[in-house]
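Missing here: one protein chain of the complex. Every other protein chain is in place.
Up next is chain A:
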């Protein structure tokens, strides 16, 4: 548990602080010892825990899937191959359903997004104190185990998707076509002068809707996971408040965890589906 000397707000803050490695204001490099120190490091710092867990989970995913893919036969599939094939088939069907152009990148991208986000979210079901307490035994003071509660992770993926959206918009429609899409609609007129007057209005509207894509992607996932994590932390505080409240907290945690299984899958699925839809829009004229 969080220890008796910590207050509830301290406990929550502690749980929401990443293990940050970066440049101290005095010029030396090292691990931040407090949330304030981490903030002072500014942009040139890295969340070691987020990187470790997300890349670790990603490698786990890639290891099992590529191992299966290497042994994949057209004959009778074994258990793991069956599972992987089922998932691949499911992703393939989703991509076929919402993506009408031909692009070999989209389906593997969707698979990566779905499985990676699902695994990141899955860390939320590990009781909030287990891994941080183990890390404390190893001398690591801060440990935030759910990468998708770190906006860096969600924005990293969303910006990756956004770069692809921009790339394919320009590749398919050309710079002129893409610029036209941003400036010549939704308002247009047969009169050229009026059209020119419409350009700034159109651009403001279209630019907002364009920029809203990655932001909504990232913030939706981050918000859902952050809120879920916060509720787990709040439930965990109840364990310190006596036997009856502690037992009640246990029931709550179980209920919330079961409900959360739905949320983590749903969020991974939404991120994947919206990525497919955004890329589909990038491939088509409006």
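Everything below uses one rule, namely that a residue touches a chain if its C-beta (ideal position, glycine included) is under 8 Å from a C-beta of that chain, and two chains touch if they have at least 3 such contacts; residues count from 1.
Basically, contacts and distances are computed from a predicted model.
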>> There's a gap in the complex where one chain should be. From "ABC transporter, ATP-binding protein", "ATP synthase subunit b", "Rod shape-determining protein MreD" or "Putative NADPH-quinone reductase (Modulator of drug activity B)", what does UniProt name that chain?
In response: "ATP synthase subunit b"
> Touching the missing chain, which residues of chain A?
Replying inline: 16, 18, 20, 22, 38-39, 41-47, 50-51, 54-55, 58, 61-62, 65-66, 68-70, 72-75, 84-85, 88-89, 92, 104-105, 107-109, 111-112, 116, 147, 150-153, 155-157, 159-160
